[in-house]
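Take a look at chain A:
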Amino acid sequence: MVVINIILYSLFAILVGLIFMGIGRKVSARMHLRYGPPFYQSILDIFKLMSRKSFTHNFVMDLGMVMALAGLLGTMLYVPIAGHSAFISNSNIIVIMYLMAIGSLGMAMAVTASGNPNATIGISRALTMMLGYEIPFFIIVLGLIISNNSSSISVIAASQAGSIWNWNIWHMPLGYIAMEITLQAMMGEKPFDAMIAPAEVASGPMVELSGKYLGLGLLTHAVSIFVETGLMVNFFFGGGSNPIDFVIKQLGIYLIAVIFDNIFPRYKIEQAVKFLWIFPTGIAVVQLLLLAF
Partner candidate 1 sequence: MNIMLMLLVVPLITAFLTMAILKHQKTVWTIFLAVSGYLSYALFTMYGKWDLSWSIELGFKMFGKNVVLSLINSPLGWFFAFFASLTTLLIAMFSIAYNDEKHDSKTAPIWLLLIFSNIGIFFAKDWLMFFIMWEAMSTTAYFIIAHGKEISAKAAKFYLSISLIGTSTLLLGIILVSRLSQTFDIGVSIDSLVKLFSTNYSAALLYIGLFITTFLIKSAIFPFYMWPSKAYAESPDDFTPFLSTVMSKYGVYGLILFILPILAKSDLPMFGKISQPAYMLAVLGAITSVLATILAIFQTDMKKLFAYSSVANVGYIVMGLATMSVVGIQGALFHSVNHMIFKTAIFLSLAAVIYRTGERDMHKLGGLVYKMPLTFLVYLLAIISAAGIPPLSGFTSKWLIVQALMAQKMLFVVVAMIFASTGAFMYLLRCLASVFLGQLPDKYKDIKEAPLLMAIPMTILMLLTLAIGVIPGIITKPIDAVLTGMGYNVEPSSWTTVHTALAKSDLNLTYLFYVFMVACVISLIMYLISGKQEKIDQIDNYTAGENPLEWDTTPDRFNFAYGFYQPFKQMFNPMLDLISFERWMSSFGRIVERASSALSLLYTRSEGAILMLYIGIAILIIGGMM
Partner candidate 2 sequence: MNSVLFLIVIPLLGAFLALFGKKANRIVAILITAFTEIFSIMIYLSDKLPVSVAIGGWQAPYGINFVLTPLSVGFIVLINLAAIISLFIIRGEKEYQFYSTYLVLLAAANGIVLTGDIFNFYIFSELTTFAITALIAYPRNRRSTGAAIKYLILASTASSFLLIGIGVVYKTLGTLNIADIASKIDLLNPLTLELIIVLILTGIFVELELFPFNMWVPKAYFAGTASVNVMLHGMLGTAGAYIIARILLTMFAVNGSGMLVNANIANAIIVIAMLTIFVSEIAAFNEKKLKKVLAFSSMGQMGLIIFGFMIGNEQALTGAFYMVVANFLAKIILFVLTGEFIAMTGSDNWEDMKGIGRKHPVAGVSFVIGSLSLMGVPFFAGFWGKLAVIQGAMSGNSFMITGIVIILITAVVEGVYFLKISHTFFLKKEDEKEFNAKARIHSIVIAAALAVIVLAIGVHPGLIENNVNRATNEILNSTSNYVDVVFPGRY
């Protein structure tokens, strides 16, 4: 039963993530005054990529991409969706933080295995960026944990139940602002997309990914969008009363990120890290101090 649950939840997350990506493309097209692709465009892309022939350099690439998707799916299973979960767990935040690293590790391994310098540069940037955003992210999470005396997301989400005024966004607005900036970096959207940078490093990590590898990469990205927005909903928006509510809140958060993505240019990697360590971190620290004392 649990296994079936897990499969269903995984498919749900993938589907939601893909549709979000499509909607995101549509929204940015509208911001560019374009018509834009249909909202299901990402599903078409995935299908095409999966069905076409692909190149692999060695078995590490296969291993890495499978690991990347598995890691993100595992992470997703620990995120409670409006109080529902594929299995009974405490949804520990620290577990989620570390589980997400499997995805990054798998991805990094797969693309560096290709031996393309562009890919490796991209990965070096991605990891640097990761160090950049983990700090403010964790400080915000720490604030939440301290104020709830629990590292369980379920507890944090449950503490905001009831009225809309119980949401953490009102209790810790500074934390929310910092989180919004950090989320931009976590999702690799502009101005924090130095690792992708198609014009500089030929789309960085993805440079050697073809066919199904790119497909698995896109699926990973879709699930990571689901996880990151889901975390945000649980942290600041009360976690949602039912799955639909939850997904709508997620979409809102994702669209904010998309809008920011469309109006910002790109930071160089060291600028990005400096920015992340000064502004969101500073705001988060102020928030943390307010909570702790």
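A quick word on the picks: all candidates are chains of the complex that A comes from, given by their letters.
Observations
Everything below uses one rule, namely that a residue touches a chain if its C-beta (ideal position, glycine included) is under 8 Å from a C-beta of that chain, and two chains touch if they have at least 3 such contacts; residues count from 1.
In this text, all values refer to a predicted model and were calculated from it rather than measured experimentally.
Within this complex, chain A touches only one of the listed candidates (1 or 2), namely 1. For chain A in complex with candidate 1, the residues that touch the partner chain are 3, 6-7, 10, 49-58, 60, 62, 65-67, 69-71, 73-74, 77-78, 86-87, 89-90, 92, 94-95, 97-99, 101-102, 104-105, 108-109, 112-118, 120-121, 123-125, 127-128, 130-131, 134-135, 138-139, 142, 145-146, 148-152, 154-155, 202, 207-208, 211-213, 215-216, 219, 268-270, 273-274, 288, 292.
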